[in-house]
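Just one protein chain is left out here, and the rest sit where they should.
Chain nomenclature is as follows: A, B and C, assigned in order of appearance, with residue numbering initiated at 1 for each chain independently.
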Amino acid sequence: MMPIHPFEDSNGDTLHEECGVFGAIGAPDASTVTALGLHALQHRGQEAAGICSFDGAEFYSRRGLGHVAENFSTQEALAELPGTMAAGHVRYSTTGGSGLRNVQPLYAELAAGGFAVAHNGNFSNAQTLRDELVAKGAIFHSTSDTEVIIHLVATSRYPTTIDRLIDALRLVEGAYALIVLTPEGLIACRDPLGIRPLQMGKLGDSTVFASETVAFDVIGAEFVRQVQPGEIVRVDFDGNIDSLHPFGNRKARPCIFEHVYFSRPDSIFDGRSVYAARKAIGEQLAIESPVDADLVVPVPDSGVPAAIGYAQQSGVPFELGIIRSHYVGRTFIQPSDSARHSGVKRKHNANRHLVEGKRIVLIDDSIVRGTTSLKIVEMMREAGAKEVHFRVASPPTAHSCFYGVDTPERSKLLAARMEIEPMREFIKADSLAFVSIDGLYRAVGGATRDGKCPQFCDACFTGDYPTSLTDLEKRTSQEAQLSFPVHKVA
Amino acid sequence: MMPIHPFEDSNGDTLHEECGVFGAIGAPDASTVTALGLHALQHRGQEAAGICSFDGAEFYSRRGLGHVAENFSTQEALAELPGTMAAGHVRYSTTGGSGLRNVQPLYAELAAGGFAVAHNGNFSNAQTLRDELVAKGAIFHSTSDTEVIIHLVATSRYPTTIDRLIDALRLVEGAYALIVLTPEGLIACRDPLGIRPLQMGKLGDSTVFASETVAFDVIGAEFVRQVQPGEIVRVDFDGNIDSLHPFGNRKARPCIFEHVYFSRPDSIFDGRSVYAARKAIGEQLAIESPVDADLVVPVPDSGVPAAIGYAQQSGVPFELGIIRSHYVGRTFIQPSDSARHSGVKRKHNANRHLVEGKRIVLIDDSIVRGTTSLKIVEMMREAGAKEVHFRVASPPTAHSCFYGVDTPERSKLLAARMEIEPMREFIKADSLAFVSIDGLYRAVGGATRDGKCPQFCDACFTGDYPTSLTDLEKRTSQEAQLSFPVHKVA
Amino acid sequence: MMPIHPFEDSNGDTLHEECGVFGAIGAPDASTVTALGLHALQHRGQEAAGICSFDGAEFYSRRGLGHVAENFSTQEALAELPGTMAAGHVRYSTTGGSGLRNVQPLYAELAAGGFAVAHNGNFSNAQTLRDELVAKGAIFHSTSDTEVIIHLVATSRYPTTIDRLIDALRLVEGAYALIVLTPEGLIACRDPLGIRPLQMGKLGDSTVFASETVAFDVIGAEFVRQVQPGEIVRVDFDGNIDSLHPFGNRKARPCIFEHVYFSRPDSIFDGRSVYAARKAIGEQLAIESPVDADLVVPVPDSGVPAAIGYAQQSGVPFELGIIRSHYVGRTFIQPSDSARHSGVKRKHNANRHLVEGKRIVLIDDSIVRGTTSLKIVEMMREAGAKEVHFRVASPPTAHSCFYGVDTPERSKLLAARMEIEPMREFIKADSLAFVSIDGLYRAVGGATRDGKCPQFCDACFTGDYPTSLTDLEKRTSQEAQLSFPVHKVA
Partner (left out) sequence: MMPIHPFEDSNGDTLHEECGVFGAIGAPDASTVTALGLHALQHRGQEAAGICSFDGAEFYSRRGLGHVAENFSTQEALAELPGTMAAGHVRYSTTGGSGLRNVQPLYAELAAGGFAVAHNGNFSNAQTLRDELVAKGAIFHSTSDTEVIIHLVATSRYPTTIDRLIDALRLVEGAYALIVLTPEGLIACRDPLGIRPLQMGKLGDSTVFASETVAFDVIGAEFVRQVQPGEIVRVDFDGNIDSLHPFGNRKARPCIFEHVYFSRPDSIFDGRSVYAARKAIGEQLAIESPVDADLVVPVPDSGVPAAIGYAQQSGVPFELGIIRSHYVGRTFIQPSDSARHSGVKRKHNANRHLVEGKRIVLIDDSIVRGTTSLKIVEMMREAGAKEVHFRVASPPTAHSCFYGVDTPERSKLLAARMEIEPMREFIKADSLAFVSIDGLYRAVGGATRDGKCPQFCDACFTGDYPTSLTDLEKRTSQEAQLSFPVHKVA
């Protein structure tokens, strides 16, 4: 009757950054600045957005499912968020009935006053802490790991909010970039290893924080510096900035995947242009795995910078052999298997006239489940490509992330299931190569990987997790993913 | 330009019951039964409605602003609420941004499992308890006094849920009828004085509870008995019913206003037909305050039964001198002063042809601010009535309620501001009389008021509050109403 | 699983007036006045509402499904309808996909300028005219019979709009009350027999028209007179009022059912108070069909005035033996047969305590299909009534209406299928009586029915249709109802 449905979902064959955060203090129109900043971070989370503001007397909050522009595009929406301090959050969330109550910033009224928090990252002992808190009578209202922080602050024995927050952060493990609003001012925190990014900027007299520097460009702010791993930056309403380092000095391990995929190419991450890093990965890939071909074709849009690098290094011309539709956006209905191909074509279509009869090198940023790669290769062949060589601008992704990135369970990762030659067979390419881990390190940081103390968190490639994983260890007999018992209460 | 607005708000010149509750256990379609029961209780709260259900494994909840029919009229809505146990709530709430999170049933996941509660009434020490709980680290997520119960249960030292609940109820003062859902079954509780009503019924093998018996009629259930003041009824999934009386025996003080206005005339309250009680009040009023007139005219619809009683007792014919529109419903925009009259006419219109040249007795259930009474009298005069005598089927309402009824602050109550003759002048009637307090008691209960130990809570008429009012006493320098510091966080 | 659904539809067991119209010219806020006027006519059509206005230069229109208050309650909605002239319409429509495009006022831009029309009534040769117009190339955009008028005006050979309109009205047969807006002013028309009502009033310097006088009460206007049968009233922007009688003089035949059911009791129809007429019908019924009983119980709300009349005439006390919920409103889902009873109880509930053990006389305005009457009788018996006597304040309804009233097809009308004794058996009453046709005429007009030239249209009782029924005659082999071929195009 209706064999295919026109707008099926994508098949989840990418890694998703779970969040982006933004904060502003000292800005006459803090929520407007925050909405613009969040919009620039939209690629880090498209399922929900929220802003919390403080006007010196009261806290205001507005959160909604969908994009920033859907929730914060009207004067009315922003007028409900007055004040000179604001925090914002974009979220990539798993869908389901629980929806809105997990949208951040989370807010609670503590004995000392209001407390709002926006969090990018994940606590790897959140369930353990939650169980302990509930046993003592704490009542949770979301299934978000972030709420653990609020209860730890609420029940801390310390008198001041800053000490309560530090007390709470000592108890959590994992990765975080936090923007906290209190009646005294804004607090920005980054985990001791700096796994998740957090940047600091200046907009006139106001201080702003964001997951990525591109947010500063869009609002016209000046990039000042990264928040340091383990640093807690406190800014009050007089503009005084205070820096605390309560967790001692440890070598940073920022997430290397920010360079590979998450960050926008026009951001600066860990002191290096993301665009330049990606081009360098492509160049490295061309050196490590050259191929005799007619065209270098990026899988748009994430593969474009690496493809330019590959093309410039190899001399093979860069061409748009795949055209991406700008109108895919959110989709609503689960696909039938038979409709998968149509789904891929809705998003990516072969530039048939160009690729017909050609030997092409496809450049993509990573391979997750491999199903998209297979479809892309098939699409190239159907369009008449003579040879299809697949080059990947990251090493094989063989391990799950527990630090705030939405990865499939390990058994679904293609690289966890097979070696490179079977992978090549699976995606039906003529050849397949990944950049080496040392090649990647060289491209993004200049030096090869320090095996004893790596310069990045690269656990998704190496399985070398830089923190303990308490919840996972307690539940090895269960699925190896952090999940809360979701009672279906809206 | 646009001098009047067609759909202005009513002027709030009535008392509002704040809630109705319903519960069912052992019913194969508990949420459907609950939706029908709530619909029959719609007059007790029209601003929001919610249902929580339990299917033996998980809790489900759906809450929304608006009428029951707006939220629970589709198969889809009810299919999201599976299980054989459900609790429901309708709410008259003050409007404002805080909205949805105060809609009941409230739900929390405690260490012992899920806990849902629907509450009709008000705790007169809620703020005091809340302050104590927050100081210990409790995080509240609504501004509802009901949430206090959940935190008291969560932090109780007793091991079982029933003991924790009794522990919590010992700490609260005020009025309540509660429906609680736990994984072990349903618990129905009524405050020690029985201020708020709670009825128990039987629908096949299932046990049902409701604020009023009319809910049983509508679902086809049998009325069993009232839940006793101070009684805790526990029903498990095998249909075992257990009755606890943990608070000792005290003489009941049910709210006499249930007879005057709140309950539907087809309900049985405190063992007496509400319709019969209202007719008896009208008869009493005719005996106490007769008047030589041509017509008895009820202010529709609440004044109708008393008017029938007045007419039958006095022999003056009962006639519909005022026609009520069925299409007023909720309105959205604040009126300009000049539009007030149009607003009254949209709801009530004089049956001019009937009243012209006549001496009429208007019967209304009560006078709150007096502004509506004034407009009704003026409307009768404009329609040509020769004399307008106002008779009120309750004593002067001179005191605020702290037990779950939304009364204006005391200074706005006409009877708190002036004696009867000035009130008559204010509403411009030819004569004005209220039923006497003893007349009211006789009509609804057969005996006059026992001054030492009154048979009802009649604090709104007498100022004789049957419980302590801790929050009020702590804040006499502030406004004499229970209110929480409303942080505008959605 | 879910045997009953809580909010099933009513079973369509009433007659529905299909429309109400309102017009205003010379009012500074014409659309606001029109919205208020339509609200007072809401009982004549609850499915859709529309207003069209003219500001001297342009026409504006807003139409929507649902109640007047849902569509015209905001300043924004009314601000979109500027100007000193407006026409409004409320509609009871059969549901279905075609929806919005049939909502009136209809508007078209003719060669002479804009032309808006709101119509209460029905043309009994609409399909025949439509077929002729389409054959000539006319393109219809609704399935409403009203659009025929617009095409007839557009294609008339006369030069002026008023002559074109008269030309068009000469071609139609049936019943109509029309409000027409043109750039020259407002035109109000009533069909030559005056079957459908149309009243004229004065609000300050502005002239207003409405289906019922209650609309004038609500807006504070003064009732001037009825528009005469066959009269065309033209009002220009200087306030000049012109009356045309282009169709000659014929004896009026206003719809007698306006007195029985359609009009609000506080309206004046055909020179007589509707409330007084209904009471008189009840008195007549008590004289014609007395019964030894304990209580007179109205089926609320339409049976109340007749019940008061019956009670006063008979001396049997009037009591509210059935309580009506105010929260039924529109419902959304078709009922399963098993849920019919619950549906009746949601709307009407027995006042059990009152009727138990009593002999009751039920008074209803009419019997259509008989299914509701059966349920009401059964409800009384279940509540313990000893005897149930049914008295109907109109003669048996045995014929369909083709003049704008939504009647079931004839075969569904109980009185078309059986005599009175079988009807009594069907509804399970102890006795059943209808008011006689002469008794009805006496009650509403003072004289018995003039068989040669009846004073009213009473075709639904007598089958004596006062106009020809061209469409029906052309399609006697088809169903005997006017219907357009509904192409499902939104």
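Everything that follows uses one rule, which is that a contact is a pair of C-beta atoms (placed from the backbone, for glycine too) under 8 Å apart; a residue touches a chain by one contact, two chains touch by 3 or more.
Values in this document were obtained by computation on a predicted structure and should not be read as measured data.
Undergrad: Where does the absent chain make contact, in terms of the chains shown?
TA: So, spelled out: the chain left out of view touches A, C.
Undergrad: Could you tell which one of A:Leu36, A:Leu165 or A:Ala443 touches the chain left off the display?
TA: Of the listed residues, the one touching the omitted chain is A:Leu36.
Undergrad: Out of C:Gln46, C:Ser61, C:Gln226 or C:Ser394, which residue would touch the omitted chain in the full complex?
TA: Answer from the full complex: C:Ser61 touches the omitted chain.
Undergrad: With the full complex in mind, choose from A:Asp55, A:Glu184 or A:Asp266 the residue touching the hidden chain.
TA: Final answer for the missing-chain contact: A:Asp266.
Undergrad: Just to verify: which one of A:Asn249, A:Ser325, A:Ser411 or A:Ser468 makes contact with the chain not shown?
TA: Result: among the candidates, A:Ser325 touches the missing chain.
Undergrad: Determine and list the subunit C residues touching the chain excluded from the picture.
TA: So the residues of subunit C touching the unseen chain are 52, 58-63, 80, 97, 107-111, 114, 134-141, 150-151, 154-156, 485, 487-490.
Undergrad: Contacts of subunit A with the missing chain: which residues?
TA: Subunit A touches the missing chain through residues 1-7, 28-29, 32, 35-36, 39-40, 42-43, 46, 67-69, 72-75, 78-79, 214, 217-220, 264-266, 268, 273, 275-276, 301, 304-305, 308, 312, 317-320, 323, 325-333, 341-342, 345-346, 349-354.
Keep in mind that, in the parts below, only the chains that are shown with their structure count from here on.
Undergrad: Could you tell me which chain lies farthest from subunit B when each chain's centre is the average position of its Cα atoms?
TA: Here the answer is chain A, farthest from subunit B.
Undergrad: Just send me the rotation angle from a CA overlay of subunit B on subunit C, rounded to the nearest 5 degrees.
TA: To map subunit B onto subunit C, rotate by about 180 degrees.
Undergrad: Roughly how far is subunit A from subunit B, centre to centre by C-alpha average, rounded to an integer in Å?
TA: That pair's centroid distance is 50 Å.
Undergrad: If you average the CA atoms of subunit B and of subunit C, how far apart do the two points sit, in angstrom?
TA: Those two chain centres are 36 Å apart.
Undergrad: Can you work out the whole-Å distance between the CA centroids of subunit A and subunit C?
TA: 62
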